[in-house]
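With one protein chain held back, the other chains of the complex are shown just where they sit.
Coming up: subunit A.
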């Protein structure tokens, strides 16, 4: 019950903010900003591991962003496929004789840096395999600008995404240490020339569930959390950070998944321990489109990995929970994440077992059960609808009525099976953690063209 109370209060915060966000999205003059000399420059870090199918499209997209000064640093993390080769051929890159790598953060030594003066804002780092966190650290060491932004190689940024984020940063450059962007599912959308041309929902079942889930998490949850400065994660797919603080906390931590949540917890900890005023914001109008896994196996791998990373982060930082020194983070965010996110499936199972036990012992009536279940279902559904409502108030990305009804349907359908699977994957992730199984799992990519081809023919 209490979990629902928290969900609803977070959602209320989201609603309170949505009007401001809407006005900001609709009227702010970011276009004039997009050419200004005064906008801080940003280094985009793109870790790429076996991405030969999508990487070109991606880099092309990143090179045509609406932003005055920025650089794109692709880090080839020892790919076993031809990721580096396709990049070099497409952009005519040659190795730089003396790359200026700082050693602000420890990372594995790199092989070389590739560059072509014809594309003055593109660098490609080639390094032996060391994981996503290590790649990001290498990127930080090469980056020339004060802000860094990590972007997954399977994601596409909207042209205005970066400038919208920078606008939010410029409101309060002293205190803002990180800003998260909104991540949406691109499956089903028509993609052309590195830009999303036509928005529609995924055709397949798994991505569809995720689309609903992401919408709820990002719009319903993160807007609210950010308004009380209790955001615990900035999606690894698209986030903006101040480089000096990232270096101050020692960069990204390798070895475990969930490095995106880890860096945010570390930032919270650092800022609070040093009694610095800070803000970790969420910018829902900065949109990044990502490819969602569309088969059961890949999805379950991804979720197990998330569960593992989440548990690791919680265990590492359990001291923050219920510690008044850490303010909102310690009193609300951490306890919430430990109890309701990490341990959630266990509560569900024990609850279920207890219920079964009670019924077996004839201590309860079926009416009670039905009422109990209905409350659960309806409140959950209400949350999803709330997120949908937020979306429609502020962004109106999905214009087709059929898409809306599909979303409503899937929001309800989610409670019969998908939500339970989510719990199962989380537990499996925890088991993997305890067994020290630390593989990243497979993640296959489809070319964007192929994707949009499918979407058209479907």
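As a working rule, a contact is a pair of C-beta atoms (placed from the backbone, for glycine too) under 8 Å apart; a residue touches a chain by one contact, two chains touch by 3 or more; residues count from 1.
The criterion applied here is as follows: contacts and distances are computed from a predicted model.
A single chain of the complex does not appear, and UniProt lists its protein name as "Response regulator receiver domain-containing protein", one of "Acetyl-CoA C-acetyltransferase", "Response regulator receiver domain-containing protein", "L-cystine transport system permease protein" or "Acyl dehydratase".
When the omitted chain is restored, the residue from A:119, A:270, A:340 or A:381 that touches it is A:119.
Listed residues A:34, A:58, A:210 or A:313: the one in touch with the omitted chain is A:34. Which of A:64, A:172 or A:399 touches the hidden chain is settled by the complete complex: it is A:64.
Contact between subunit A and the unshown chain involves residues 31-32, 34-37, 60, 63-64, 66, 68-69, 118-121, 159, 193-195.
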